[in-house]
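The structure that follows is given in the form of structure tokens.
All protein chains but one are shown at their positions in the complex.
Chain naming follows the written order as A and B, and within any one chain the residues start at number 1.
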Amino acid sequence: MDQIDQIFVSLKHWAVHFFPAVVQPLVSAGLSIAALIATFGSIFAITTWVERKALGRIQNRLGPNRVGPFGLLQPLADAIKMLTKEDIVPVSADRVVHYLAPFALIIPVSLALAVIPYGRNMAPVDLDAGVLFFFAVGAAAEVAVFMAGWSSRNKYSILGAMRAIAQMISYELPLVLSTISVVMIVGSLSLVKIVEAQNHFVLGFLPGWHVLTPWGFAGFVLFMIAAAAESNRAPFDLPEAESEIIAGYLTEYSGFKYALFFLGEYWGMFAVSGLAVTLFLGGWTAPFPFLVWVPSFVWFFAKLGALIVLFIWIRGTLPRLRIDQLMSFAWKFLLPMSLINIVVAAVWHFAAGWSFPLASLWRWVLCAALVAIPYLSFGRAMAGRRRFPKRVYQYAT
Amino acid sequence: MSPVFAILAAMTLASAIAAMSFRKLVHSALSMILTFSGLASIYLHLNAQFVGLVQVLVYVGAVAILVVFAILLTRDSTRDSSVRSLAKSWLTGLLVAGAVFGTLAAAILGSRALDRAAPQAAEITVKKIGEQLMTRYVIPLEVVALLLTAAMIGAVIIAMREKEGK
Partner (left out) sequence: MLGTGIIKGMVETARNFVGSYTDEARLTTSEYPEEKLSPKENARTFPFLVFDTTDSAAGLRCVACQICEKECPPKCIYIEKSKTKKPDYTGKPQLFPAVFDIDISVCMSCQICVEVCPFDAIKMDQAFELSTSDRFGGLLLHKEDLAKPNDYYISIHPSEAREVDERLAAEKVKAEAKAKAEAAGSASEPKPAIAPTTKPAPAQPQTGASATPAPATT
């Protein structure tokens, strides 16, 4: 079983040893990059198909069903269409910045994919500060969005870019703060170490994933909400709200550059889902002891797929938020909740030293209460504000 | 000087010069972002992972975006700025800059700090940085926190006054 688990690692070692020692690091890096691009490229293709099919079915439509069996070749047809389209640049656009923007998006996003451990010994780059690296390159994506919006010289583009930047800055705080609780408990910024910390079983059968603790569950929910906003997914897709601002900062892009932007957005979603899997869902670890024999990368990609489906499901369910709702949700609910969650994580950490009878049960109850009480009171406060006054009309009686 | 360092330094310097000489403010801001990234990569090259990544996170992710936003909100960013990139007194400026550089270089080269061999730096982990921040550098940290809070309160007050005046 170990051979299958490590098949990609050994394949890489086997391929690398043909080369002279000087170029071995380069070859190794090149192989990792090729594997990453191939894997996530095909996941992107499959996701577009799944998304269109699932959204169609949610709306009682058929979805793509013309190209190939069940429309499975639709991504291929889309790719050919995108690549053969004319590349239009507006006359008044800033040509250089307009040209560079898609690359400025795709580079940080693919860098972010590099630090995630996809299986046992399968992190392309094992950085000591992996979490920090992820957020650092993620922050660079905002610059790309600004470049695209500004250089198009179009009011919809600039509106979309400003919305996107405001949204990304606001939701980066809860995203990072909900991650900090995990970093506090594990005591390391390395994503490999974070996964290893979850690679054990509680009571012999429950996985030691962070999502199964009170602070971890709250952190996971907060992280997923912020991640949806960070990757501009519905219901937080204001930057490209079709009904209001055409396609936001993508309005003036066509052909291959548009495809690159699209790819970048989906890769951003995959990267942030992969981080959620790593931080909260145990990365490549198996959910039950009797399933440990299944190769580690299978678990990782199964969990990643589940999160992608969750994103699609949410997109099919929730309507788009208004900009003021978006902002007040970030600053009045997510931010306080993630700060409280850090305190809960600290309590959980120190309560590990309790030694009286049923200490672990009490620890669980206390932390759950510490999360649930603020949540319920926030909910009550938000629901209490929702009072609709009697509608008054100017002319009609 | 390793070739990697040479490339990074050249990129950083070139983008810094570009940031000064572009006529459009947004172009200057974008090349400043490139300068920040160049500095970050130099930190990373020097094995200072934490500082390098924080440089990207704070400068590229926050400061640069703030600058760009300020440009967008305050003036017509599509027009060329009327300010000439080279002022008339550029010769004086060059002289002053040369003098400052010479003094600094002389001071650094003359000091005994360079004679010492660099101490073998231990692996700097985030944990160590955290411990240092909470013990030895706790007062600077608190002062910075106070400063930032004051700035934030100031910003809130400015925003509130505007609302009242309306």
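Quick note on the criterion: a contact is a pair of C-beta atoms (placed from the backbone, for glycine too) under 8 Å apart; a residue touches a chain by one contact, two chains touch by 3 or more.
Bear in mind that the values here come from a model prediction, so they are computed numbers and not experimental data.
Visitor: If the full complex is used, which shown chains touch the chain that is missing here?
Guide: A
Visitor: If the hidden chain were put back, which of A:103, A:313 or A:362 would touch it?
Guide: A:313
Visitor: In the complete assembly, which of A:25, A:289 or A:379 touches the absent chain?
Guide: Of all options in A:25, A:289 or A:379, contact with the hidden chain holds for A:379.
Visitor: By the contact criterion defined above, which parts of subunit A meet the unshown chain? Give residue numbers in ascending order.
Guide: These residues of subunit A touch the chain that is not shown: 54, 57-62, 65, 313-314, 316-318, 375-376, 378-379, 382-383.
Keep this in mind: only the chains that are shown with their structure count from here on.
Visitor: Could you please state the distance in Å, as a whole number, between where the Cα atoms of subunit A are centred and where those of subunit B are centred?
Guide: 29
Visitor: Give the list of subunit B residues in touch with subunit A in this complex.
Guide: 24, 26-27, 30, 33, 37, 40, 49-50, 53-54, 56-57, 60-62, 64-65, 68-69, 72, 77-78, 125-127
Visitor: List the residues on subunit A that touch subunit B in their complex, please.
Guide: 94, 97, 127-129, 132-133, 135-140, 142-143, 146-147, 150, 153, 158, 162, 165, 169, 172, 187-189
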